[in-house]
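The complex appears here minus one protein chain, its other protein chains still in place.
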Amino acid sequence: MTERIPWERWDEPHEPWLLPGRCPDRSERTLLLEMTTRVVFPTILVFSLYLLLVGHYSPGGGFSGGLVAGLAFVLRYIAGGRQDIGGAVRIRPPVVIGLGLTIAVLTALAPALAGNAVLSSAMWEVELPLLGTLEVVSSLLLDVGVYLLIVGVALDLLRSLGAGIEQDARAAGERM
Amino acid sequence: MITINLSMALVVGALYAVGFYLLLQRSLMRVLLGIVVIGHGANLLLQLAGGPPGRAPIVGDAPPEAMTDPLPQALALTAIVITFALTTFLLALGYRSWVLLGHDEVQDDIEDRRVARRQRPAGAMEEESDAEPEQRAGADQ
Partner (left out) sequence: MSTLVTLPVLLPMLGAGLTVITSRSATLQRLIGIAVLIAVAVLAAVLLVAADRTGPIVAEMGGWAAPVGIALVADRLAALLLLVSTLVTLAVLVYSIDQRVADYGRETPSTTFHPMYLLLCTGVSLAYLTGDLFTLFVAFEIMLSASYVLITRRTSASRIRSGMTYVTVSLTSSLLFLTMVALVYAATGTVNLADLAAQVGELPDGLRTVLALLVVVVFGIKAAVVPLHFWLPDSYPNAPSPVTALFAGLLTKVGLYALLRTQTLVFPQDGSKTLLLWLAVATMVVGALGALAQNDLNRLLSFLLVSHIGYMLFGIAVFDVAGIAGTVLYIVHHITVQATLFLVSGLITRRTGTVSIDRMGGLAKTAPALAVLFAVPALTLAGIPPTSGFVAKLALLQAGAGSGVATAAVAGVVVASSLLTLYAMARVWVRVFWGTPQPPLSDPDPTDELVVGTGSTPRPMVAAAGSLAAVSVAIAVAAGPLSAVTGRAAEDLLDRGPYRTAVLGEEAR
């Protein structure tokens, strides 16, 4: 049986549109934004991965890719609030930051093992069925590190400045 | 050596002037805005240091002599990211100050004021510990 909706709240969204589906305070939701986010969020993430991968020769790279992915999470935060962000990302943001930094530094150090200068990069050509020749540059790993770092920072900002301030305000009894 | 045109020099000068004026304010928000504005001025100056505008510095897109100097752009990009990060930090600091103190004003150095107010009678350093109870009340902050 569906829950009975009071007549004065008939136009407020009560379906769980976003992934975790838990959004207790219904008056803060907007249907349009949630629907759009649901469609746009995966698209933005794919686009950010595209930017990450093409960064060696074209505009893009780990930094801009990470920023775009971070924006996707900002959109989710605006649409779904802090519960949604907490539900969408299970891993703690500092771990993402640390992982990114570690990968980046290890990539920088790796050429030294082969006797090359630190931070220098190598390129391999890979033959893939259907896709043709693919050029893989070792600096892609550095970009992956930067990508993770930026995403982690964006998530941490949402957690501490976004959700944190929201929580403080709630504790102080303000209506957001 | 690069010479820049007058209008750009004026814009940079105006940005610095506005920024430093804001830096001298009490409120941390205005200080923050001042830093942002000076940051823009500095980045613009960095761009101008690369010489006159030209084609994008991508090999094959333009002859090398028509390209702009890419180095200042890379430097400016780095500087923008750093300024951006520190702006966020200052915002968080301002918020914290607002939570803890109820305002975001940059205050005087309290201990400094206390030292300045302390009037010591000449050659009487030993008696000084008996006097001035009100100043000693908060001396261990």
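Going in written order, the chains are labelled A and B, and every chain counts its residues from 1.
The rule is simple: a contact is a pair of C-beta atoms (placed from the backbone, for glycine too) under 8 Å apart; a residue touches a chain by one contact, two chains touch by 3 or more.
Everything numeric in this text was worked out from a predicted model, so none of it was measured.
Only one residue from A:L31, A:L119, A:L134 or A:A169 touches the chain missing from this view: A:L119.
For the options A:L31, A:L109, A:V126 or A:A169, the residue in contact with the chain missing from this view is A:L109.
Those residues of chain A that touch the chain absent from the view are 94-95, 97-102, 104-106, 108-109, 112, 116-121.
The omitted chain makes contact with chain B at the following residues, 1-2, 4, 23, 28, 31, 35, 38-39, 41-43, 45-46, 48-50, 71-72, 75, 78-79, 82-83, 85-86, 89-90, 93, 96-97, 100-101, 106-107, 109-112, 114-115, 118, 128-129, 136, 139-141.
By our rule, only the chains that are shown with their structure count from here on.
We define each chain's centre as the mean of its Cα atoms; on that basis chain A and chain B are separated by 31 Å.
Within the complex, the chain A residues that touch chain B are 63, 157, 160-161, 165, 168. Touching chain A in their complex are the following residues of chain B: 81, 88, 91-92, 95, 99.
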